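All protein chains but one are shown in place.
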Amino acid sequence: MTTLSAAILSQLEGQSIELPSWAFGNSGTRFRVFATAGTPRDPFEKIADAAEVHRYTALAPSVALHIPWDKVNDYAALRRHAEDHGVQLGTVNSNTFQDEDYKFGALTHHDESIRRKAIDHHLECIDIMHETGSRDLKIWLAEGSNYPGQNDMRGRQDRLQDSLQQIYARLGDAQRLVLEYKFFEPSFYHTDVPDWGTSYAQVAALGDKAMVCLDTGHHAPGTNIEFIVMQLLRLGKLGSFDFNSRFYADDDLIVGSADPFQLFRILTEVVRGGGLNNPDVAFMLDQCHNIEDKIPGQIRSVLNVQEMTARALLIDRDALDAAQRANDVLGANGILMDAFYTDVRPALAEWRESRGLPADPMAAFAASGHLQRIADERVGGTQAGWGA
Amino acid sequence: MTTLSAAILSQLEGQSIELPSWAFGNSGTRFRVFATAGTPRDPFEKIADAAEVHRYTALAPSVALHIPWDKVNDYAALRRHAEDHGVQLGTVNSNTFQDEDYKFGALTHHDESIRRKAIDHHLECIDIMHETGSRDLKIWLAEGSNYPGQNDMRGRQDRLQDSLQQIYARLGDAQRLVLEYKFFEPSFYHTDVPDWGTSYAQVAALGDKAMVCLDTGHHAPGTNIEFIVMQLLRLGKLGSFDFNSRFYADDDLIVGSADPFQLFRILTEVVRGGGLNNPDVAFMLDQCHNIEDKIPGQIRSVLNVQEMTARALLIDRDALDAAQRANDVLGANGILMDAFYTDVRPALAEWRESRGLPADPMAAFAASGHLQRIADERVGGTQAGWGA
Amino acid sequence: MTTLSAAILSQLEGQSIELPSWAFGNSGTRFRVFATAGTPRDPFEKIADAAEVHRYTALAPSVALHIPWDKVNDYAALRRHAEDHGVQLGTVNSNTFQDEDYKFGALTHHDESIRRKAIDHHLECIDIMHETGSRDLKIWLAEGSNYPGQNDMRGRQDRLQDSLQQIYARLGDAQRLVLEYKFFEPSFYHTDVPDWGTSYAQVAALGDKAMVCLDTGHHAPGTNIEFIVMQLLRLGKLGSFDFNSRFYADDDLIVGSADPFQLFRILTEVVRGGGLNNPDVAFMLDQCHNIEDKIPGQIRSVLNVQEMTARALLIDRDALDAAQRANDVLGANGILMDAFYTDVRPALAEWRESRGLPADPMAAFAASGHLQRIADERVGGTQAGWGA
Partner (left out) sequence: MTTLSAAILSQLEGQSIELPSWAFGNSGTRFRVFATAGTPRDPFEKIADAAEVHRYTALAPSVALHIPWDKVNDYAALRRHAEDHGVQLGTVNSNTFQDEDYKFGALTHHDESIRRKAIDHHLECIDIMHETGSRDLKIWLAEGSNYPGQNDMRGRQDRLQDSLQQIYARLGDAQRLVLEYKFFEPSFYHTDVPDWGTSYAQVAALGDKAMVCLDTGHHAPGTNIEFIVMQLLRLGKLGSFDFNSRFYADDDLIVGSADPFQLFRILTEVVRGGGLNNPDVAFMLDQCHNIEDKIPGQIRSVLNVQEMTARALLIDRDALDAAQRANDVLGANGILMDAFYTDVRPALAEWRESRGLPADPMAAFAASGHLQRIADERVGGTQAGWGA
């Protein structure tokens, strides 16, 4: 059995991956949202589910909120609820894609009253962050257009900068803004922040507290994502990851499920660039469990990140460096692949046990009967979803 | 002004493009379905809207139905309603993607009771076709899986063939089955009919009344769609088109709006292969008007097909053939581009007027006040949508 | 250490992967072909290099030839040379993309004299096959066009069928024709055999001795290749694989290097569909080693296929079937991933040693000094390449 060194285990011990509250609600495609028994009906139940993931893995100590999906009257109560369940409230995500007013834009809209409303929504999010103790405001801009000519892309870009400046100005000293980019969807012709370059240019114009958020599913086919990770770390602007995986578009599948080797390469660049256990670089999931069970889907996800991080840490950096300097293509590639192909799971299971965690969190959770319990208990009410 | 010959006008006069009833209902993305005032609340109102498109263009004499979205108690009444509005009921589309039972498959499902239910749904569709006078049963298979290993693709393919055979056996003599293929969505890992080759292999095993349906938005990036048009015409298996356009995925935008030159090339191969005004090859739209007005969106769409057909018919075939035989790359390409760049709109406007149609159907419809009228009239009730 | 059962080892023992002679010559991009010391100067030296791969792995008992690159005066002598080195001559590849006459097509050309020449080239290849003892004639059609209108795609398709029929008619009883498809390159607008559907339709019209060749690098971005493997096995028309891997286009990289999980899924469908150690399904490499050493590049490649086959054979089929039938998405996926993440390398190394092979073929070859030896010996002459 491959053993993991104390240095590697120490790094793994420091790892934390934030869970999205919305992963515990129902989600689907434009064709259908299939329901699952036991799905939470409010933010309190979502957090309770998220806490299960942390309980079995010790990997997910915080939960990201989505406003207005997770709006409550008393955020202090929500915070206590989370702490009672052993987790923290994390990043606050704004939403400017579901109000009728935002049909044609929000932070980029030419109508000043709509733009004002969208900015105010973000200021409200910052107010919530003070109550929840959240550090990061994450902005995913669903804005764009479907037809050439529909909008003036240039004017929108300028207005976006102005909107962001107003939001940025409200941030507390210890707070940050992270701006996500996305290749396409829900707009089909143009998206106002479609690539890392745009996000970078926008946040660089704001200041040190503004960073880029990289969602691993938001790129064109064939994009070398680990290159972008490298570049953003180099530029000091990688604020957070939204982990998930995809075969074609923004599939929001379980991280590592579509292309495990890609996840390995991404984490290899994270390690290389000093992004692991670096407070500046938040690890988050952003996934949908359309057809699979949600809590085990999240457990599987954080385990995937942990296992792949372990493999990335196994790379023999000195040997790799020497092979690279010798232009030994096959040798250098072989050193990387050796780490990737190493089965770290037995060592991780053993280590988990040594820390009082279940060796196999998936099996332990399944054995707990929790899914059946919430299916029995959560009867009536309206299951949480995206409210699309 | 470019003039269109009598021969060309005669071809254009024969052209008809079937409208999808669902284009008049609300649609959207998984993030949001924005509502539009005046949206139909039942199949009768949808057909009334579709009839407007035909009234202004004389291009859209039939309307495709979608079961169960367009289920009514009395199909004979719906048929009379359509005829009263000057249109016919056309293709019947089945739906096996919205029932909870179909979460993991329908015509391909390993559970025989679910598969039976899906087959029976198609038999019911055929029954409806007899009442509506429809010729074609269109099957779009939304089935597939999200994760490798989730399903046995091979077993599903065999069961699909068996299901299709049972459905095929029920077809009347003058009825057909067209099987649509789609690259991905709503499934992300595998789709049971992902490409024309699969659709072709499946329908070829059924018989002469089974054909392939080509949706122009259902291909991988970079696919040469007109090549597939050519091939299916050559193989005698092009049963119908679902026209729309896309920038990235299955965007379902207005046909011709994303890549007009591609639509031109497709129609050029249609003409070349004898697919124009060929009863075996049905022209249909399959689009979503998420943010634009729906009736003018459909008017724009059929006009786009008509205009591009006119351009395709303008190609100087003799000169093209000569240039091709001379390996004159630039010359041959130039002959094609000359037709594409020719502005046929004035001649078409004149011809329209000569037939008692408005020269500018978009302007005439806008001037009619119809949109305001239905917005005023259709108050209350539930707007039609996909019911996802 | 994971152990491999006798049943699995028996399957692995039967595995053979044909090497392409051209992998040992220089190759590159349109920008540059970099030379490597020791590169073979004739087919005899290529075969000697290929034999090294077999010597260290027992996986590559045959070598594919490419005509005219591997033309020799005395094929019987070449055959004896191969046998003296412990390998056989395998598939014969035709070449209709480098003669000035073929600038605008070969088997599809409208000029009958050029088409005749291209057909005759294939008849000559069949004659060579009789001398070399080869079973398969592999046809990769580089034909197509760069500009819309340049060619009549439909006429070319018909002429292709006619050409193939003439070639097919010359095949011996034990000989086969495999037709490769490719998404694009070297033509950019259209390719005459761009997808599996076209190859399938063409060979199905020929007869039982004509099959499809699937090159793993010849698909559009996002294509589910294992689905095609499944489908062709189901249709009884998967004749051979050309293994390699790619990030973007037809990169011709070492198989398994770009997306190891994809290779695993492909081999999983091979096993599922009865394609492993099935004489009807030939395993071949088709790769370019532009910058890495060629012989170790091929050793690495066949080992990758072997290791991934071992993982595919490790899948617990009964458990997978049960999970699939229970619609247990995470469970079924987990069973697949368990096999993928298992490190089979130690068990394979041990097994190799038990058969008198080096535990680590890469290290053993490196230690042999062979690369230095051929660099010293092969001085002067012209290094083999594609002669583009």
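Order as written gives the chain letters A, B and C; numbering starts at 1 within each chain.
What we mean here is this: a contact is a pair of C-beta atoms (placed from the backbone, for glycine too) under 8 Å apart; a residue touches a chain by one contact, two chains touch by 3 or more.
These numbers come from a predicted model, not from an experiment.
K.L.:
Touch as defined at the start, partner being the missing chain; which of B:W140, B:W196 or B:F247 qualifies?
P.N.:
B:F247
K.L.:
Among C:F24, C:Y168 or C:Y189, which residue is in contact with the omitted chain in the full complex?
P.N.:
That would be C:Y189, which touches the missing chain.
K.L.:
For the chain that's not shown, point to the residue among A:G217, A:G273, A:P296 or A:P361 touching it.
P.N.:
From the options A:G217, A:G273, A:P296 or A:P361, the contact with the absent chain belongs to A:G273.
K.L.:
Which parts of subunit B are in contact with the chain that was left out?
P.N.:
2, 221-222, 224, 247-248, 257, 259-262, 291-293, 296-297, 300, 307, 329-330, 333-334, 337, 340-343, 345, 362
K.L.:
Provide the residue numbers of subunit C that touch the chain removed from this figure.
P.N.:
Per the touch rule, subunit C residues meeting the hidden chain are 27-35, 97-98, 100, 103-104, 142, 146-148, 183-186, 188-189, 221, 246-249, 251, 253-254, 257-258, 290-292, 386, 388.
K.L.:
Which residues does subunit A use to touch the chain missing from this display?
P.N.:
103-104, 110, 145-154, 157-158, 183-184, 189-191, 194-198, 200-201, 219-224, 226-228, 230-231, 233-235, 261, 265, 269, 272-273, 320-321, 323-325, 327, 329-330, 332-337
The criterion applied here is as follows: only the chains that are shown with their structure count from here on.
K.L.:
Quick one: compare the interface residues of subunit A with those of subunit C and tell me same or different, with half as the dividing line.
P.N.:
same
K.L.:
Measure off the straight-line distance from the CA centroid of subunit A to the CA centroid of subunit C, and report it in whole Å.
P.N.:
A distance of 40 Å separates the two centres.
K.L.:
Considering subunit C alone, which of its residues make contact with at least two other chains?
P.N.:
Answer for subunit C, listing residues that touch two or more other chains: 221-222, 224, 261, 329-330, 333-334, 337.
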